[in-house]
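Note that this complex is displayed minus one protein chain, with the remaining chains in position.
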Amino acid sequence: MSDILTTVEDLAARIPDGAKLALAPDYSGCSMATIRALIARGVRGLHVVGVPSVGFQGDMLIGAGCVATLETAAVTLEEYGPAPRFTAAIKAGTLHMIDGTCPAIHSGLQAAEKGIPFMPVRGIVGSDLLKHRDDWTTGTDPFGEEDGPIVMVKAIRPDVTLIHAPLADRHGNVWIGVRREMMLMAHASRETLVTADEIYDGDLLADEKLASGTIPGLYVSAVAEARNGAWPVGLFGRYGGDEAHLRDYLERARTEEGFASYLDEFVHAPHAHKAAE
Amino acid sequence: MSDILTTVEDLAARIPDGAKLALAPDYSGCSMATIRALIARGVRGLHVVGVPSVGFQGDMLIGAGCVATLETAAVTLEEYGPAPRFTAAIKAGTLHMIDGTCPAIHSGLQAAEKGIPFMPVRGIVGSDLLKHRDDWTTGTDPFGEEDGPIVMVKAIRPDVTLIHAPLADRHGNVWIGVRREMMLMAHASRETLVTADEIYDGDLLADEKLASGTIPGLYVSAVAEARNGAWPVGLFGRYGGDEAHLRDYLERARTEEGFASYLDEFVHAPHAHKAAE
Amino acid sequence: MNADFLPEELLIATVADMLAGLRHVAVGAQSPIPGTAALLARARWGGALRVSMLGSETNSPFTDGGRELFDCASQGRIDAFFLGGGQIDGQANINLVGIGDYPDTKVRFPGSFGSAYLYFLVPRVILFREEHTARVLVPKVDFISAPGVSEESTYRKGGPHALVTGRCVFDFDDTAKRFCLQSVHPGHTVDEIREHTGFDYDTPDHVPETPAPDADTLALLRGDVADAVAERYPGFAAKIFGAANAA
Partner (left out) sequence: MNADFLPEELLIATVADMLAGLRHVAVGAQSPIPGTAALLARARWGGALRVSMLGSETNSPFTDGGRELFDCASQGRIDAFFLGGGQIDGQANINLVGIGDYPDTKVRFPGSFGSAYLYFLVPRVILFREEHTARVLVPKVDFISAPGVSEESTYRKGGPHALVTGRCVFDFDDTAKRFCLQSVHPGHTVDEIREHTGFDYDTPDHVPETPAPDADTLALLRGDVADAVAERYPGFAAKIFGAANAA
């Protein structure tokens, strides 16, 4: 099964225009290497699902005009402040927003994981979020133990999950440790594409300690080695974000021209997206 | 938090008569040491939930008259054949059976884990199981994408989960590796009681490899060291079942007298339940 | 009975044939013949078939606990699974609960396990029961753990593909919603099948003999596959392949 190993460019080629693409937050596993390759190949019309929020990946894809719809509980760059290209796109009215809340996104993915059409979720009743979602509704407890309404969310089944992980092996197994939102994403999605800092020489499922934090290859379509592939974002337990680079990004991304210069330098220039290696 | 460490007898004392008690199958983590202590203390009226099936733990508790209700997808001793005291209790009509199916038990526990009153489950429609469950019903997809009925199961919230694990630490963290049905049980239950082959000298959550297979102490009420505590059943990744002992059990448990002699020898005799150490 | 192979080897090879071209087959606990068949199929197709054996520490790919098999099936990622039954009837209903008027069963079986779910979600469910008697193959099961067929409106992505017994292979006809005798194992007869089957089924004019495993298949089975089986079912592997290899 060693044909599961491929290149970052191939991963980007496997994400079609218009795909429903699940992405993890900056504190989880972000395949920034593939995000750059996706922008380089000019992907269009993505429906990005932030699980449950999205950070630099989302801001860059939005800025590069790759995103038609954004479904998320938040766009957050954490301590770096507001996301500039997201904010600009909202102001320009070029982005279709599907505003959600974290547990509803997890539950929608869990519904897809279980192959059921919907799942009940606590809370939300009385939130204006509910008014704008035709994929959320309210019902009642069929066992009659509660009188009040309960929100039910439709299953969220992404076409593709794209993540970065510390380790993956030649069987397609991917070690994600306690960052199990990526496990849920892989289960819920039709395909999962992965970059990994390191190709593990062996079978991650054969090591009892590693196995418990591993997404089985069963769910994984392709893996590419990308050393430091989350750069300039950090990777849990491995490395922090590149603060100087991210501040430079934020400064440039305040304007469309500045953002274009960032893309020219770090995405479109030959081999630019490998700059971190 | 070192007061989380206690004795097997104390664990047994913490399981009140009439408790809804979640137990794992023989291939997962069975605290046989505590089962013996429970029988020794004469617990009565338990509602045992097999997650999703139950083996020797169930047969022994039933034989000793501890169980009023058994909710499970199966009673299985795997290669050892039919469960003798379970079969006898069914014939005698002394056991209230709630027959289920594995995924419905998992989904009922996941509903409790999420604090929601019910969860939809695929399949089951047309099974006679459905006729006998007032905690299962059928409904329809609220989003109207499917015409047919879908089964909805009520949340299963055990009072106590009782498990055995290879490792636990003084913070109450419990390493269960890939046997995550025990994680679900702990999340869904009000209390979780644990025996462990070994007390880990440190913090299981502080080791990134171990953390991903660890139930956080947040969910765990008490831990007792019980070396070989799954005996005579096996423990995943550690040791197999004691085949000679289990065959002896099966032979004796064919009759009530034989079963009583087994209990006399391995449960009621002074320090009998520590025989394996 | 052909002396060149054991009856179990015929069953293994027969079931393995039913797994041709699939991507992923899962095998439940305590299923040595289906499990061996899956490993044989994998060996035959150069590892392209993924085999998930429940309870096996080296062939289980699952890391999300007991629920994962079921979730995985519902995601459409499992192509074939095996079910048995204390009773099986002519509409492919299976009974894993007991004989008699539930809950007052005269004979109690272990329980339904995941049958009431997997039967709906795995496209190719192979019913496997070595004992072929009128006691097992009944006109109507006393308790439907899992129904063989469903109404049109029911969400159902899978169901019975075939029924393999110690005497024959039945095909399940989705349209007629009944079994059809497909082949009779060497040493058995069409009349004998009729005599020992409690349910009604179709019999074509010509019923072939179940094909014997060829030499390559037997070599594969008794070599690499036997070694792999020994990890999960040491007793079974010793009994079958010890005998076969000694023969």
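Letters A, B and C name the chains as they come in the text, with residue numbers starting at 1 for each one.
We adopt the following convention: a contact is a pair of C-beta atoms (placed from the backbone, for glycine too) under 8 Å apart; a residue touches a chain by one contact, two chains touch by 3 or more.
Since the model is a prediction, treat every value here as computed from it, not as a measurement.
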Looking at the whole complex, which visible chains does the left-out chain touch? A, B
Residue among A:R180, A:K209 or A:H268 that touches the chain left out of view: A:R180
Candidate in contact with the missing chain, chosen from B:M119, B:M183 or B:A196: B:M183
Would you indicate which residue among A:P52, A:G115, A:P158 or A:P216 is in contact with the undisplayed chain? A:P52
Of A:F56, A:W175, A:Y219 or A:F236, which one is in contact with the hidden chain? A:F236
Which one, A:V75, A:A111 or A:L205, makes contact with the chain that was left out? A:V75
Residue numbers in chain B that touch the chain omitted from display: 1, 112-116, 183, 187, 205-206, 211-219
Determine and list the chain A residues touching the chain excluded from the picture. 25, 27-28, 51-53, 72-76, 78-79, 82-83, 86-87, 90-91, 93, 97, 99-104, 106-107, 110, 121-129, 132, 146-150, 178-184, 236-237
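We take it that only the chains that are shown with their structure count from here on.
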Two chains sharing the most contacts, counting C-beta pairs only: B-C
Per-chain Cα mean versus the mean over all protein Cα atoms: which chain has them closest together? B
Counting only Cα atoms for the centres, state how far chain A is from chain C in Å. 40
Going by the touch rule set out above, which residues of chain C reach two or more other chains? 62-64, 70-71, 74, 121
For chain A, residue numbers touching 2 or more other chains are 114-116, 211-213
